[in-house]
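Written below as structure tokens is the structure these notes are about.
Only one protein chain is missing from this complex, and each of the others stays in its spot.
Up next, chain A:
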């Protein structure tokens, strides 16, 4: 029994290295997507201390808008900018209608408000686009759909091109975001707002402009996530649950760290896959991916209460 649990899985990993590599790759791809969602959370938390629960539904909503526009006859090239416009309008109306009246309220109220936004968007999305499953317009957007076959260690590893595209897109997005946050005036303003609201306001940074901007960026991230995830699994409201997958990532990486979101996302993606394949399915009846990331992040948090890369929590009386 002990041998089965403690040693045998590792033996299997070495006995079938090509299968192990496949598992790693799958985990890595989903980890990158978790990291993307977590990034949306982090951006908004950093700049406004709002725990944005609506990020998951924003992913669904943006993907639905894109697919819905395309099915109405708008060509894919035009549908993307139009979707971006919709996300901008969404960001603006959220700021105007929800956030502005709630400035300075306790965190939990703002958190609840984002759940309200989630419900509203679920209802609205279903009303406009219908609740049924849709296919992402992968080919029309020019995403390749073939697969590479590699043969390391005399084995066989399958790498799908759309996964590769997903990873590339994610890396581009993250690099672009880091440049934007660190090198541009607006990016500096966002970080200043994250450090101290009042100080940022007093040097003339406009709270509402930055909030719209940040929610818009979160919307762009949501669109990218929606496109690549939708290409893998189709577009439906079930996608919304992947937002929950981003939460342990946030815990692990820290709520306000961009690099934490990326490292945490990839770590969680890989570890949950490995645990599911080598321990979950043989011993626990499978489907452990729902809780393993949370328990894992919880254990890490017991040693570092602010996550791996989060800002140190300093408490004063």
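By our rule, a residue touches a chain if its C-beta (ideal position, glycine included) is under 8 Å from a C-beta of that chain, and two chains touch if they have at least 3 such contacts; residues count from 1.
Following the convention adopted for this analysis, contacts and distances are computed from a predicted model.
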Looking at what's absent rather than what's present, what does UniProt name the missing chain, "Amino acid/amide ABC transporter membrane protein 2, HAAT family", "Sulfurtransferase complex subunit TusD", "ATP synthase subunit a" or "(2Fe-2S)-binding protein"?
"Amino acid/amide ABC transporter membrane protein 2, HAAT family"
Which is it among A:122, A:178, A:192 or A:207 that touches the chain not included here?
A:122
Which residues does chain A use to touch the chain missing from this display?
51, 97-98, 101-102, 105-109, 111-113, 115-124, 126-127, 131, 244, 247-248, 250-251, 255, 284-285, 287-288, 290-291, 294-295, 297-298, 301-302, 305-307, 313, 315, 317
